[in-house]
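Removed: one protein chain of the complex. Kept in place: all other protein chains.
What follows is subunit A.
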Amino acid sequence: MGGLQKKKFESGAVTNYITRNKARKKLSLSLPDFRRLCILKGIYPHEPKHKKKVNKGSTAPRTFYLLKDIRFLMHEPIVGKFRAYKIFVRKLRKAYAKAQWSDVERIRENKPGYKLDHIIKERYPSFIDALRDLDDALSMCFLFSTFARTGKCHVQTIQLCRRLSVEWMNYVVASRSLRKVFLSIKGIYYQAEVLGQTVTWLVPYQFAHDHPTDVDYRVMATFTEFYTTLLGFVNFRLYQSLNLLYPPKLDSKAETELKAAGEEDYAMDSESYLEKLSALSASLARVISTAEEEEAEPDHFPAEGEDLERMEEREKAQKEQEAQKRLFEGLKFFLTREVPRESLAFLIRCFGGQVSWDKSLCIGSTYDVTDETITHQIVDRPSIEKQYINRYYIQPQWVYDCINAKILLPVEDYFLGVTLPPHLSPFVEEKEGDYVPPEKLKLMALQRGEQPAKEQEDEEEDDDEEEEVDDDDDDDEEEEEDDEEAEEEELADEANLKKMEQQRSQGKALSVKVTPGKVKAENRLRTEEEEKAEEKRLAIMMMKKKEKYLYDKIMFGKKRKVREANKLAAKRKAHDEAGKADKKKKKAKKQ
């Protein structure tokens, strides 16, 4: 036949993909540069549907990028900057080797740099897009801002990260947009709602880092470079939206107040300013200094039926949120030196409370321990010597729990030296059939406005609840049990028959007796159910192989979930019983 023979792997899916090495060569970049470019431009590999076809028949593991993506990268001006940088390094090295110090100086001065503004704009065409992707940026900035200013990365980066994270925190305080907070063993999770987007970030505890050796800090630094730029622009926009000055300035009133204290400890003015900002104790200056802005009342439209319900629901939620925003309003806190100051100050200020700390702890304290109007003092030690009568001495977890519960919890459980109630994650939303820890149930009752009963009753309630939970879990088991019972009955019948028949076969005269038969109470519901179950079982037998597999998988997942919930419940039960037994023992000992 005529025509050229078609070569393999020259059309179809192959043409859409390119391997990493080829892409790198096409862009004529070194691997680290290529990696950096991908990070900055947000290009990620793609998994082809038919890997073998794309890999030209080979099954070797390769990374594939979309050819379109790589073509897109070719137009990036930053690629040129990368090359310029490469040349810069070469020139500098040469000048060094020749000991031409003036040249070194000159080359240094002309070090090529690049900006990421256009990339930010390109990757996030609208502001909301940027907000959506802020989680990682914040976590990274908060992590970098805790690094020591030696080694690992540039000091400027660390300072910039610190500045941006402080700015962010100040924004959250000013906008009162924090919603949830969680003390985990990894760090502190915060969740804020900014312009309708939930932003979650993780802040490590304030300790020096033990820098691991198997982490490539260059990759992290590249990410940070991008994230700082993003966060800077986002911060600018957010500050603008609140009519705040950017870069943030302290309120003039607050500034004069703060000026007196601790100014002389800092060598540089800028340094002390950042510290003051990060103290979070003062409000920020506004572009147009107005009193509290009035919230725009949403117009009410007449609505019907479902819409009305939904509207009401929304209104209710909004009201709740408003209430949460003013959670700590009117309360005056004092932090002792062993509690995490920054986190607590941030939280208390976010919810409208007043906060101060010891003068020697940090700049920016507004009042002293001796202040009589302090309502809560947050202490994290077993006991404190000098106690004022008119304030509560509580452990820091109270603040976190209150925020998550959206109400002021009773302080009794959080007094000094008291075993704290468990700290629950606010991010878990229990669905039907999931395990709910009893503390959460209690909390939900509190939120509904039910008064917590006395402890004894409480315990009983707990038990009831647990039992309920158990019942739910047992339902499935019961079914099985029923089946088993039925089977057992059958077995018994058969055994009887067998006996009789054996007797007969052995030729013994049967003791012919008519015994009154038992009336089997026919449980119609039950038989119906059984029938249905059998029907289902038979239908399952007729499933196709593929569907059967899927069905089995789904059922396995469901069963596992139930099993896990049961396990947790059982564990809790065992734990509670052990606790009770201990209590009894103690009582007995006392008597």
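Definition applied: contacts are C-beta pairs under 8 Å (C-beta built on N, C-alpha and C of every residue); 3 or more make two chains touch, one makes a residue touch a chain; residues count from 1.
Going forward, contacts and distances are computed from a predicted model.
The unshown chain of the complex is recorded in UniProt as "Ribosome biogenesis protein BOP1", chosen from "ALA-interacting subunit", "Phosphatidylinositol glycan anchor biosynthesis, class T", "Neutral alpha-glucosidase AB" or "Ribosome biogenesis protein BOP1". Checked against the hidden chain, the listed residues A:74, A:148 or A:215 yield one contact partner: A:215.
Interface note for the absent chain: among A:145, A:324 or A:395, the touching residue is A:395. Screening A:11, A:59 or A:126 against the full complex identifies A:126 as the residue touching the chain left out. Mapped onto subunit A, the footprint of the missing chain covers residues 35, 38-39, 42-47, 63-64, 68-69, 72, 109, 117, 120-122, 124-127, 130, 132-133, 135-136, 139-140, 143, 156, 160, 182-187, 189, 200, 202, 204-205, 207-212, 214-216, 219-220, 223, 228-229, 232-233, 235-237, 240, 246, 338-340, 380-381, 395-397, 419-420, 422-425, 427-428, 437-439, 494, 497, 501-502, 505, 531, 534-545, 547, 550-551, 554-555, 558, 568-569, 571-572, 575.
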